[in-house]
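The complex is shown incomplete by one protein chain, all other protein chains being positioned as in the whole.
Up next, subunit A:
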Amino acid sequence: MLLGFLILLLCQLTGELLMMTLGLPIPGPVAGMLILFVGLLLYGSVPRALRVPAEGLIRHLSLLFVPAGVGLIQHFGLIAQEWLVILLTLISSTFVALFVTALVFKALHPSSSGETRDG
């Protein structure tokens, strides 16, 4: 458990150092995720010590964005001014994104007849 948590933090640290050194626009944690993914590919399986903290964090992922979300309190001014733009943009853009993604996935799907082969 502790070893797994150390692995996660080390990947994040390495990711942040690497992106800073290379000057790439990828957030450190995302780079860390890629580093861990490559590590898992090389290792060949997910060690139990890593799986426990990883799945624990992911299970409670939604709690982790509460502190940042409460920060909306600082943006009431902007929201009051642009709420209509925000609402219209989010609704239309999300609709288009859903529509196009489903369409492209279905078009490229090898067994795209709507059947549920994998159940």
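In this section, a residue touches a chain if its C-beta (ideal position, glycine included) is under 8 Å from a C-beta of that chain, and two chains touch if they have at least 3 such contacts; residues count from 1.
Everything that follows uses one rule, which is that contacts and distances are computed from a predicted model.
*Asks:* The chain that is not shown, which UniProt protein name from "ABC transporter permease subunit", "Teichoic acid transport system ATP-binding protein", "Outer membrane protein beta-barrel domain-containing protein" or "LrgB family protein" does it carry?
*Replies:* "LrgB family protein"
*Asks:* With respect to the chain omitted from the figure, which of A:2, A:41 or A:80 is a touching residue?
*Replies:* Answering carefully, the residue with contact to the hidden chain is A:41.
*Asks:* Touching the missing chain, which residues of subunit A?
*Replies:* On the subunit A side, contact with the omitted chain comes from 5, 8-9, 11-12, 15, 25-30, 32-37, 40-41, 46, 50-51, 53-55, 57-58, 61-75, 78, 81-82, 84-86, 88-110, 112, 114-116, 118-119.
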